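Only one protein chain is missing from this complex, and each of the others stays in its spot.
Chain nomenclature is as follows: A and B, assigned in order of appearance, with residue numbering initiated at 1 for each chain independently.
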Amino acid sequence: MGATAHPALKEPHMTEFIIPSLLNLIDPLNIALMVIGLAGGIIIGALPGLSATMGVALMVPATFAMDPSSGLVMLGAIYVGAIYGGSNSAVLICTPGTPSAVATTFDGWPLTQRGEADTALYTSLLSSAFGGIVGVFFLLFLAGALARFALQFGGPENFWLCLFGLSTIAVMSPGNMGKGIVSGAIGLLISTIGIDPNAGVPRFTFGSYSLIQGISVIPCMIGLFSFSQVLFLIGTDKTFVADYNPRPGTFKRTAAYLAGRCKKILLRSSLIGTWVGMLPGAGGEIASIIAYNESKRWAKNPSVYGTGCIEGVASSESANNAVIGGSLIPMLTLGIPGSAVAAVILGALMAHGIQPGFKIFSATGELAYTFIFSQFAVNLLMIPIGFVLCRCMAKLLTLRLTFVAIGIVVLSYIGAYAISNSLLDIWVVVVFGFVGFFGGKLGMDTGSMALGVILGPMIEENLGKCLDLAHSVPGGLPSIMLDSGISKVLVAALALSLATPYLLHLKKLRAQERSARCRCADERPENENA
Amino acid sequence: MRKSTTDLLCGLSFLGISALFGAQMMDLEGVTRVFPQALLVVIAIGGLWFTGKGLYRRHMESKPECDHEPVAWKKVGLIAAMSLLYALIVNVLGFFTSSSLFILFTSLLMGDKSRGMGHLVKISATFTVVFCVLLWVSFVKLLSVPTPTGMFF
Partner (left out) sequence: MKFKAVFPCLFLALALIAAAAFPATAAKYPDKPINMVIAFTAGGSSDVQARIMQKYWNKYVEEPWVFVYKPGAGGIIGFTEIAKATPDGYTIGGLNVPHIVLQSLAQRAAFNAESFDYIAQVVNDPQCVAVLKSSKYKSFQEIIDDAKVHPNKVKIGLVGPLSGHHLMFLEFNKLYPDVKLSRVFYKGAADQNAALLGGEVDLIFGNINDVMRSIDEFRVLNVAGEKRNAFLPDVPTLREQHIDIVSDIRRIFAAPKGLPADKLAFLRETFKKICNDPGYVADMKKAGQPAEYLDGDATAAFIHSVEARDKALLKDAGLLK
């Protein structure tokens, strides 16, 4: 990728806009919009079937009646609330409310099963707020430089990044790595149903015309996680979803633990989230899974992940909220959205006649800074509002399992249908629900499958781009794939990632060896050195 | 389920999936074919591997070890069947009609009958009405999301 020299841009004078933006924030209308947006966003995010993208898209028409900065503030609040809200149902009923909360189920649900749902809920709340603030911090101070960096990711770089994301399956599969890999391959295969991204030819439609639109990611995930969970929960024949014993002081204790022991994890995951969010194409789901796996890879005691540890929830949730700030970076500075929700917000901006680009910080500076500062405010406001809503949502656990299960089915159907008004999506939910349930019983890994469905189109598209680009370079395909510095780094990361299971195994062996040696030494006191 | 059965069934499903998709690959050519073909190879190999492993395990194990928690298959079957029916009628009868029917009948069928049928009927009916009203208010009124419409609403 040729690094193009851009003329040095005169940095906008941020200081001119600080006072007017802060004054805008204190405007009662804006405060009301932030609160309502947050609350509404959290509820939409928490409902399985309704995603952040849909929540924001549905509210866009309402912003036409307001002035642009208020409209943006509201949309931003909904975005933040929804991405956090997805963790609530992920924790309480092992059903990610939004796709980006998938990784939160890995440790959030075991915590609930142990009766510690409140710990999990508070962890995700505080981690989300932290991640969100880190993301906005980068948006405020480093937008320009980061946006330029994000542009260096082209076909080859994105291809390697997606493969790296896929490779995390190797680390992730709790059971059998082989089954995990094949599940991932099945997910990738399912993503090929529909129109091929490189030649425009329909594939695997099995004679049914409606399959030409392919299997959308969100209904597939609703099926794999929500609907299959319904079958699983009913199968356990319990009266309630889980025991719920709220103990006083949990919030303070969780906060202290996070501040004390999880600083590195929170920071690393937030950085991963911001960075992945910046890349057009990669979004919250990938960021949170990569962050979770990185935390697991570098942890002193990796086996505790998946059994219900605070660290797991913290890494996933801080990453997916950091994505928000990251995705807004290229959206505001270059008009290129870093996530699906950012794309919707961009559409709203343009409908109001606001041009994205570097001059958004100078010509419409007040609007831009009001929006950015509102994001800071929203992340802080989220803590009290989320806290109250946590209490309400946890009451779900007091409902009988049967009713919760029935409710999830209905919500899954309408949530899937609402995305593209397609009956096919409802059937996707049903079919993948069965696949997830029976597959789970057979040892298949639904997380890998979901990851395959998400990453499949991106991998194939980028591979196609590489093949096209290869015509213009003498070295052909290998040269294109390994040309840039970023590609080399990603390939190295990929190799490391694939080697991780063996490295972890070695680590375990060495630890066992060490403890065995110590035991031997203890049993032979005459050999101890003075 | 015994571990060997799990592996065996898993392997067979993998093979089944590769056969299903493989049959559809006939008229694909060129760049369209590359990616799915590579995937099918991986899945088929996995299928063979796990089928083999399952058979080997079955051959080697002296006593079958059950390592799963008990599953209430009857209940699972019930809710699965109801959900399938629900998906089938949702376009015929309209979303709210089918949802009400689904919620009511599933609650009655699967609910806790320990406090008598009458009590259950009351609870199921209340749940149905409350839930549907909430759905209607939030989806149709607040969010203006179109719902499948059939004969009724």
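Odds and ends about this structure:
In this text, a residue touches a chain if its C-beta (ideal position, glycine included) is under 8 Å from a C-beta of that chain, and two chains touch if they have at least 3 such contacts.
These numbers come from a predicted model, not from an experiment.
When the missing chain is restored to the complex, the residue among A:I36, A:L140, A:L267 or A:A343 that touches it is A:A343.
Checked against the hidden chain, the listed residues A:I212, A:I383, A:V431 or A:A493 yield one contact partner: A:I212.
Summary of contacts with the chain left out: across A:I195, A:V431, A:V491 or A:L504, the touching residue is A:I195. Annotation: of A:Q355, A:T398 or A:S479, A:Q355 touches the absent chain (contact as defined above).
Mapped onto chain A, the footprint of the missing chain covers residues 1-7, 54, 57-58, 60-61, 64, 151-155, 194-195, 197-202, 209, 212-214, 216, 280-281, 330, 334-337, 340, 343-348, 350-353, 355-359, 420-422, 461, 464-465, 468-469, 471-472.
Throughout what follows, only the chains that are shown with their structure count from here on.
With centres set at the average Cα position, the gap from chain A to chain B is 25 Å. Only residues 1, 6-7, 9-10, 13-14, 17, 21, 24, 28, 30-32, 35-36, 39-40, 42-43, 46-47, 49-50, 68-73, 75-76, 79-80, 83-84, 86-87, 90-91, 95, 99, 102-103, 106-107, 110-112, 127, 131, 135, 139, 143-148 of chain B touch chain A when the two sit together in their complex. By the touch rule above, chain A contacts chain B in their complex via residues 58, 178-179, 181-182, 185-186, 188-189, 192, 196, 198-199, 201, 203-204, 206, 227, 230-231, 234-237, 239, 400, 402-403, 405-407, 409-410, 413-414, 417-418, 421, 423, 426-427, 430, 433-434, 437, 439, 441-444, 459-460, 463-464, 467.
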